[in-house]
Structure formats: C-alpha cells, structure tokens
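A short write-up of the structure that comes next.
A single protein chain has been omitted; all remaining protein chains appear in their positions.
As written, the chain order gives the labels A and B, with residue 1 at the start of each chain.
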Amino acid sequence: MALEYGPVAVLLTFGVALGVAAMVTAWLLRPSDPYAAKQAVYECGMEPIGPAWSQFYARYYLIALVFVVFDVEAIFLFPWAAVFKQLSAATAMGAVPLVEVAVFIVILLIGLAYAWRKGDLEWTR
Amino acid sequence: MPVTNLQLFLPELLLTGLALAVLLLDLWLPRARRSVLPVLSVIGLLLVGLAAASLWDPQRGPVYDFWNSYVTDNFAIFLKVFFAAVGGLVVLLSTDFLRDVRAYGEYWSLLLFVLLGMVLLAGANDLITIYLAFELVSLVSYVLAGYRREDPKSNEAALKYFLYGASASGVMIYGMSLLYGLGGSTNLQVLGERLASGEVTPLGALALMLVLTGLGYKVAMAPFQAWCPDVYEGAPTPVTAFLSVGPKAAGFAVLIRFALSVFPSLLPQWQVVVAILATLTMFVGNLLAIRQQNLKRLLAYSSIAHAGYLLIGVVAAGSQAGWGLPAVLFYLVAYLLMNLGAFALLLLVARTRGTEEISGFSGLAQGAPFAAATMLILLLSLTGIPPTGGFVGKFYLFAAAIESGTWWWLALVGIINSAISLYYYMNIARLMYFGQPAPELVKRPAGLSVVVWVALIGTLGLGLVPEPLMALARQAGMLFVGR
Partner (left out) sequence: MLFGLPYTNYVEYLAFLSVAGLTLLGGLGTIVARRVFPACLWLLVCLGGVAGLYALLAGHLLMAVQILVYAGAITVLIIFAVMLLQRHTGRIIMAENQHLIGGVLAAGFMATLILVGIFTTRYQPLAFGDTPATFAGDNVKLIGHLLLTKYLLPFEVVSVVLLASMIGALVLARQEPGENPGAAEAPEAESQP
C-alpha cells in the first residue's frame, strides 16, 4: 500500500534534503562577520517601520467566513462531478443527480444572496 | 430503499421553504414592514404542524425512506408536531422583546433553522443524519444565545455554550466512529442487529458511554450540566425559554431512539448508568436551585431537575416501552406549556420592574392578580401538584418506573425531589402573595398574552383531562413496544 507513495516519498526526501544541504553548505563556507547593518531586518531595501503585527482590516474576516463556506461547498461538488456522468447514464436515475445537486447549490446561493444584500461583500461601507 | 414518498417528507420541506422564504423576505422588505416576519413564521409553523399531524396514522408502522436514513413513525410525527408548537410559542414570546435587537430579520430564519434541525432529529435513523441535524441545532443555538452582542453576559453565554457544546459533539462523534467501526454501518437498525448478534464488546460499551456523554451535555444531564445556568442566564430570555424546551426535547428524542435501536444488547448496562445519572441530575438541579435569586438561573436549575425526571422515563422505557415512552412524551408537552408560561410571565415582570431577580415578583398578587394566579398554577405544575399537567406527567413517569419492576426506586427519588422543589417554587408564590406591594404590570404585549393563555389553559387542561393526549402518546410509543 505505502509503496504506492514511493515517488512522493522520494520527492519529499530530495526536496527537504536539498534545502537543508544548501543551508548547511552556506553555514560551512561563509565567513562569520556580523555587524549592525547586516543584522537589521531586510524588507525590500526599506527600513521597516513599526512592529510586525500590522493593522488588520476587520472586513477580511467576514470575507474569510464566506470563503470557508463556499470552499466546503466546492469540495462537495467535486465527487459529484466525478460520478455524475456515469450515474446518470448507467442507472435509471436520469436527471435525478442533477436535481439533487441543484437543490444543494440553490440553498447555498441563497447564502450568497444574503451576504451580498447585507453588504458583507463590500470592501468599504 | 430510495426516495419513495416525498409526501411523508412534507413537514420538513415546508419548514425548509419557510426558513428560506423568511430569510429572503428580510433581504428585500423595507425596514418598517419587517414585523411581518414573525407573523409569517407563526402561520408557517402552524402549517408545518398541520402537515405533520396529517401524517398521523395509528395503524402505520415505521416507514423508512432516503435509503433507510430517515424514518417516519408515530414517535417522530408526535415530536414534529411538538416542535412546531415549540417554535410557534417561542416566536410569540420573542416578537416584542427583540424589536430593538440588531440583526432582527435573521433571528426568525435562524430560529426556523434550529427547528428544522430538531424536526430532522426526530426522524433521523442514521448516524450521519443524526450528527448533522444535531450540529444544525447546536451551531444555531450558540448564535441565538449570543444574540445580544452588546451585552457581555450574552457573549459569555454564547462562548460557554459553544465550548461545552463543541466538546460534547466531539465526544459524541468519536463514539459514533467507534460504532461504525464495530458495526460496519451507519444505519441504526443494522448497527443494532450486528451489535446484538455478537458478544458485548468493551469497545461497544465505551462507544455507548461516549454517545451518552455527548447527548448528556445537550440535555444538561448531571454531571455535564455545568454550562446550563450561565448560558440560560446570559442568553436573551426568549432564547432561554426556547433552549430549555426545544433542543432538550430533541436530545431526548435521539437518546431514546438511539438507546432502543442500537443498544438492545446492552440494555441492562445503560439502564444502570442512566438511572444513576438521573438520580444525580434530579438532586443537583433541585438542591442548587434553592439558593438562586435570579429567576432565569432558578429556571435553569429547575430545567436540569426536569431532565432528571424525564430520564426516569427513559430508563423505564428500556424495560417497559409501553409505559416509559408515553410518559416521556406526555411530560415533554406538559413541561413545554408550564415552562414557557413561566418564562412569558418572567418577561412581563422583568419588563415592568427592570429586574430578573425573584424579588421582581414581590407583591404581584396585589398589582396583577391574574398574572399572579397564572404563575401560581404554573409553579404548582412545575412542582407536580394536582390539578395540573405537571402532576399527571410526573404521575405517569413514576408509574412507569414502578411498572418496570427493577427501577421502582427511581419513583421514590423523584418524589423526594419533588418535595425539595416545592420549597423554591413556593418561595416565589409566597413572595407574590405576601411580599411588599409594587406597581402593576403596565403593558401586556399581544404575543405574550397568547403564550400565557395557552400555557394556562394547556396546563389545567392536561391536569383535568389528560387521557386524549396520553392516548396519542401511547400510539406514538407503540413503535418500540414490540421489543
């Protein structure tokens, strides 16, 4: 069973090893000569201002909430899409799978309409 | 068996449609006309109740649908009508007191979604359906408990409810996963057959305990009741009234179906556990209620105690389903009426006097004799004194315990506890009739008056003529009698 993941394991091992090797080699070869300007935080060449915990826009949060819900919805659609054609054709179900998933999507679309009408999707108010 | 008959699914479809309609209507209604939402909700719930009631057929056995993951039997139908009634009364309770709340429109649709979850729980016959419906009830209940976001106590209630509830759900789903591992199915009947065919396994017993723990949290069974007083105190009062009846009844519905369908093989074991916990629950609820000064907290502890009385019926149902189940169903109805009535009067008094303490009721008999007399009758019913529905309900519960033989001592415990509860219920009555006079109740919103009248007539009616409802409850309990 696990042997199926052989290529994945090889990729993982090499990926990690490469990163570690680069760091270790650099650590072995570089001269140690720290001074103040070198140890300062590097950020696009500018002097960083303020703490790393920056101001956070509260509106992000609502968007993230809505995103999670539709993320989960998308996950549920994936297996449906994989099986839809076979299920409609092979069994006597006809359009039933389509109706089933339509109900699912419409109910969630109402949620989208709700968030939209209540202004939760607007960036500024 | 695939979807054979959507007609049996009519109450659920109606309720879903109603919830979505209310949600959408709120989006496009002008602000001034939004008071139509509760009216629509009540009318819709009435229709849902009628649709459920129209499915009632004393002759019909259980009908399994949706590939056996949903069952329509008289037990489920009884509870669906009950839940529609709970919803209607709570909407009436809420109309006047949430007028100024933020997110007014969403309140009604959220309430309807909880009700949908409860209705689904009544008929759920599959671990996954049970769990999802349970989460629908729980998640929305947390939100409702924290609906007054400007009130720190309401926030605390929501957070506590969420933390306890989430842990409980986690414990329950873990137990369910063990069950699936042992039985190889999520269907309750299949699980029951497969677990019964082999020997009683330690893991099976553990799974039962885990599921019982999760359900115990939800119905506030001791020793899992710690969240209950804080949540009930902090939540907006109409929501508290709802939480004390609705999700609790749904929890009992699952508990009964689960215990009797999946664990007939472990019957003696879980009966012992539930009997001990019932005793503990009754004592904890009643003894801690004595010291309470805040009426919402007092009613919270009293609701813990009442969960204990109901557990007597669950234990008895294990031995004598013909006695235990009808008693539980009857008591749920009686408790709905007397408890919601008490909450309605609490809302009235708190609005006039600006306090939720028991002292707010002081001298009520002089200022508002009718309200005081109604409260007295409801308190008598909560204690279990004739001629009220509470008395008849307790009578049936204790009778079920005695009929079951082994568990007769639970009736004794119940009677002792009723005596303890007499003290704190009658303390309120004493204050009303002998306390210092205080101003009368100025305003009586229509919704509240309706609830008070329904509670009064219902409580007295059940006390004087219990037989019609009891006959229905017996038919609802028929499902499990065959065992």
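Odds and ends about this structure:
Rule of thumb we're sticking to: a residue touches a chain if its C-beta (ideal position, glycine included) is under 8 Å from a C-beta of that chain, and two chains touch if they have at least 3 such contacts.
These numbers were taken from a predicted model, which means no experiment stands behind them.
Listed residues B:Leu8, B:Leu139 or B:Leu277: the one in touch with the omitted chain is B:Leu139. Taking the complete complex into account, B:Pro152 is the one of B:Pro152, B:Pro223, B:Pro369 or B:Gly405 that touches the chain left out.
Per the touch definition above, the residue from A:Val10, A:Ala40 or A:Ile107 contacting the chain not shown is A:Ile107.
The omitted chain makes contact with chain A at the following residues, 1-3, 5, 9, 53, 55-56, 58, 60-62, 64-69, 71-73, 75-76, 78-84, 86-87, 90, 96-97, 100-101, 103-105, 107-108, 110-111, 114-115, 118, 120, 125.
On the side of chain B, touch with the chain left out of the figure occurs at residues 2-3, 16, 23, 66-67, 69-70, 97, 102-103, 106, 109-110, 113, 116, 120, 126, 128-129, 132-133, 135-136, 139-140, 142-143, 146-155, 158, 178, 182-185, 194, 198-199, 201-206, 234, 237, 347, 350-351, 354-356.
Operating definition for what follows: only the chains that are shown with their structure count from here on.
Chain A and chain B have centres, each the mean of its CA atoms, that are 41 Å apart. Per the touch definition, chain A reaches chain B in the complex via residues 107, 110, 113-114, 117-118.
Residues 20, 23-24, 27-28 of chain B touch chain A in their complex.
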